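As you look at this complex, bear in mind that one protein chain is not there, while each of the others sits in place.
Up next is chain A:
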Amino acid sequence: MSNTLQFKEFSSFVNISFWHELSNKKLDELKLSEEPIPLNAHYTFSPSQQLDPFLCLEFNAFLKNNTINTTENTYVLPPRSYLSHGTLFNYNTVDDFKQSPKLKLFDEASKRIWNDIKNGNVDKDTSLLNRFILLTYADIKNHQFYYMFGIPALLPSQPIQQFTEQPESINIESIKSFSNQSLPQYFCLRQGDDQSSFELIGSIEEKGNQYLNDCLKDGSIPLVGFCDPCPLPSNPGWPLRNFLIYLSVKYPSLKKVKVICFRGNGVNSNNILLSLELPSMSELIEKQQQDGDQWSGKSVGWEKDTNGKIAPRFVSLASTMDPLKLAEQSV
């Protein structure tokens, strides 16, 4: 019986402070420029079992990641949060926004993920697996914003299968040396003597290569983990998708892997263990090589509206930005 692993998509969560910042930027800096702008977004563990996994953008999204110049403000992730690299395409008119080359932009983002996997950038920084694009049209005069999110996930030739019936739920109390502050985005673990205890080996960047090669050598199934924004008992969140692609590309002989979806140390966190069969990427890799080693496969991840359609979203902030309306509200 096939048991296809299904991933829960991100829901974008644009903080009002982001729109304020975009308006200011548009007026003061960007003016009529439509150049792409790098953004930083974050995700964290779901605060409740009943909330969507959010990809959050806040006022500081425009700040640079690591600036050498110390006088400049740098982007600081909130605690227990993980980075997603974004690119903003802000258009000057509604028509430009409508006619923007959406497919091309989405493909470009997918290509960047693929290239970073192939050229080894991800080995040093796994956050590069998480990318998004944001298309906007900011009608600053009326405090209205149109936007679309694309959060690409590369597709393997075959969907990833689970070789167990259901994800196993695991007890968090028994994971040793897990401290919330320092838990990397993707990591590897060791199972303790007792079936239910785990120990953190290190981040994928630091220890992944050695650990996975050791596992391949002695034929054991490696155990990896990631910080999962999704709270569902049977599904992992989006950040796992490109990570699994990364593993299959980087370790072609790796056939099976166990994955801990870590959801935080809270009382209600709902950690699960997935047992997965990795698809062969060799066909895809060959195909890419013929295409000049560029990603030409498929990828998915446009944010859908409530009807499941890929359509732009709209937000009006007149009630919190319009000085006249504000005057009415304040007492």
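The definition used in the following text is that contacts are C-beta pairs under 8 Å (C-beta built on N, C-alpha and C of every residue); 3 or more make two chains touch, one makes a residue touch a chain; residues count from 1.
Quick note on the criterion: contacts and distances are computed from a predicted model.
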### Query
Quick one: the chain not pictured, UniProt calls it what, "Autophagy-related protein 3", "Dynactin subunit 5", "Ribosomal RNA-processing protein 42" or "SKP1-like protein"?
"Autophagy-related protein 3"
### Task
Have a look at A:N142, A:S169, A:Q191 or A:S282 and name the one touching the chain we're not showing.
A:N142
### Query
Which of A:R190, A:K256 or A:K298 sits in contact with the chain that's absent?
A:K298
### Query
Which parts of chain A are in contact with the chain that was left out?
1-9, 11-17, 20, 44, 47-52, 54, 56, 59, 73, 76, 78-80, 97-98, 102-103, 106, 142-144, 146, 155, 159-160, 180, 232-235, 241, 298, 300, 302, 304-321, 325-326, 329-331
